[in-house]
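Only one protein chain is missing; all other protein chains are in place.
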Amino acid sequence: MRVTLFIPCFIDSLYPHVGVAMVKVLERLGHEVLYPEGQTCCGQPPFNSGYWDEARVVASRQLEFFKDAEVVVSASGSCGAMFKVFFPQLFEGRPEEAAAKSLSSRCFEFSDFLVNRLNVRDVGARFEGKVTFHDGCHGLRELGTKQEPRELLRAVKGLELVEMGENESCCGFGGMFAVKYPEISTAMAEVKCNSILDTGVEYVVSNDSSCLMQIQGWLDRNSPRTVKSLHLAEVLANR
Amino acid sequence: MSTTQNQFHRDTERTTADVPRRAFVRKALRGYEVKRDETKATFTDWQKARNVAANIKYDGVNHLDRYLLEFEEKFTARGGKVFWASNSAQAREYVLQLARDRGVRSIIKSKAMTSEEIHLNDALESEGYQVVESDLGEFIQQLKHEPPYHFVFPCMHLKRDEISALFEKELGSAPTDSPEELTMIARGFMRRQYIDADMGISGGNFLVAETGMVSITENEGNARLTTGLPRIHVALVGIEKVLPKLSDLALFLPMLATAGTGQHMTCYNSMFGGARQPGETDGPEEFHVVLLDNHRTRLLADAEQRDALGCIRCGACLNVCPIFKNIGGHAYGTTYQGPIGSVITPHFRGLQDWKHLSGASSLCGACTDACPVKIDIHHHLLHNRRNAVDQKPVWWEKIVWFGYVQTMTRPWFLRIANKLAPLAQKLHPLVLGGIFDPVRNWTKTRDFPEVAEESFHDWWAKRKEQSK
Partner (left out) sequence: MKGDRDKILARIREGLSVPAPLHHEMPARVGQTAQEPAFRAWLPAVGASVEEQLALFAKQSDLLRTEFVLCADPKAAAAHVASLAAAHDWKKVGFHPGLLTGALMPYLPEDLEQMCVEEGYDKLALEACDAGITECEFLVAQTGSVCVTARSSGGRALSVLPPHHLVIASRDQLVADLSSAYQGLNAKYGAALPSFISFISGPSRTGDIERILVLGAHGPKKLTVFVVG
């Protein structure tokens, strides 16, 4: 299959290795990976801030870049939800509506794609370590992805998966919310991270790097060198 | 920034720093969540039940005029009086006038958020009426001169020693660390109040159109005593509370209990159809229902968010909300706290003054998942944000998003920014956390990840080059 990657702007510059890992996993499974180089941002920051006009300008460019893709796989559940759930709303009643709906139907979050579209659970990965999984809220509730990443992790040799008490609680990132309401956002991170620390794991894994930026950011400041955060793709790429 | 928004920032800064109180509240709410999940699991199909409940509410709210008229007709036929109040002032004045006309001296109340909404107690007390809140939590908050912390659990933030000290100061009771003894102190105090009161004021969880009844859900029995013993009963109910049929309660009563407290059924679910009828032993001589609009029709006019009028005030969305858990109920500064409060308050009290509540959310969606009537709560927070901008954009935000659009529509510009970022980050420690730190709202409490020397875009381009 020809798989077109959507590498959101912050992953491009802060976590490029997540994209690299996705390429590795998909190529290992025998798929051709494509990457439209003009892609930038899904438009979620202004969309979530209420500036839908600005969001549309940026979002409509992405519609162009992905219009011919057979399937689009997003490195982030949140940006994936933007494509899949919010683009059709953003362009409702506008000329781009059909294109937005079409992209929505072709777009997958990474774990959802592997499990539900490719029907793969064991990607042949090996990873030694005790791991807990953090559900990004957009992946969990907008896309309904809950068991998929866990099924993938359980198939990884050497990996022990432990659930945390607050596994469905928000980490407090929320995009612009994290800097507009830093006290609330940090309080949420504290609850989340303490729940992670309580499990005694070495790694916290998620299918959303934005959550991991928040979690790792809090851990580095408050509990350095205890738990390391990894994107699901990084674990699956490991052999 | 509006004064309400400033206040919110100040309050949340204070409440989020109160780590022990946050842990205390979180533990209590977690308890309700566990119990809710247990009870939910006994449903044959909770998700279908939610759909049907949402459907019935949709029917009710979207034919509100018809059902209100049906309610009025049936209720009046049984001797009840209906008063339609456009706003708080009208509703307050009606109750005051009634109290004056009937020579009322003392008033007992059961829990009614509508009464908090219109500040009824202040109005009654300023005219010299004695008003006592009979719900234990509300009574404690009344003694504390504090609004409810959570619209279902008014004093859930208080510890027993604080309540004991309050009772000692206000009622002269002996100190105790037993919740049971504290409850019995309130019980003892209240008994005489029920018997002496001339007027009982209640809220209402549902208005049944078919039979002209007000349905009230409670655990303590205080609403039954408030509505059963005094000679006048006044129910203060929002116009949106209609259910088409009496038998609809067979679904809503268990769902309300399950979603709210995790009970199968709340202890007392009572339906009141009129004052004492001929041949009945007791009951009030008069029964008045005040139907309160108070800007509910403004929310109704917003078709996109109209489903928010289906809210049955179970509190489920507060119980699961990470914002509520961390900032607490008082920080909202509203009658209705939590996610549903953040959705409806801008409609009730002005979008520009209350839009910050819709902004103060990570949009995690736990509320929407928990809602028994499937209100699209967290998406409505997005809608409020959009509507606030459409109505009145903020000039500096407009500039920020202009810059964003320029960057994100010019990939080459983004590439240059990515190239410069590692250098900028090396200089960052010079300003870190200070007022010149452009990302201090992040770096004050969290580390920022290192920008990669090579972006994914560059890695891809290089790889493509090599494979040629």
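Going by the order they are written in, the chains are A and B; count residues from 1 in each one.
The rule is short, and it goes like this: a residue touches a chain if its C-beta (ideal position, glycine included) is under 8 Å from a C-beta of that chain, and two chains touch if they have at least 3 such contacts.
Not measured: the values here are computed from a predicted model.
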Omitted chain's touching partners, listed by label: B
Among B:R10, B:H264 or B:K426, the residue in touch with the chain that has been omitted: B:H264
Full-complex contact with the absent chain, from B:N62, B:S106, B:Q130 or B:T409: B:N62
Footprint left on subunit B by the chain that the document does not show: 28, 31-32, 42-46, 48-52, 54-56, 58-59, 61-65, 68-69, 78, 82-86, 90, 93-94, 97, 134-137, 140, 153-156, 158-160, 163, 179-180, 182-184, 186-187, 190-191, 194-195, 211, 213, 219-222, 224-225, 227-229, 239, 245-251, 253-254, 261, 263-277, 279-283, 287, 291, 293, 297, 300-301, 303-304, 306-307, 374-376, 379
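By definition in this document, only the chains that are shown with their structure count from here on.
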Parts of subunit A lying in touch with subunit B, wherever the complex brings them together: 7, 9, 11-20, 35, 37-41, 43, 45-52, 54, 57-58, 61, 137-138, 140-142, 168-170, 172-175, 177-189, 191, 213-214, 216-218, 220-221
Touch list for subunit B against partner subunit A, complex: 9, 12-13, 16-17, 22, 26, 322-323, 325-327, 359-366, 368-369, 382, 385-390, 393, 397-398, 401-402, 404-405, 407-409, 411, 414, 418, 421, 439, 441-442, 444-452, 454-461
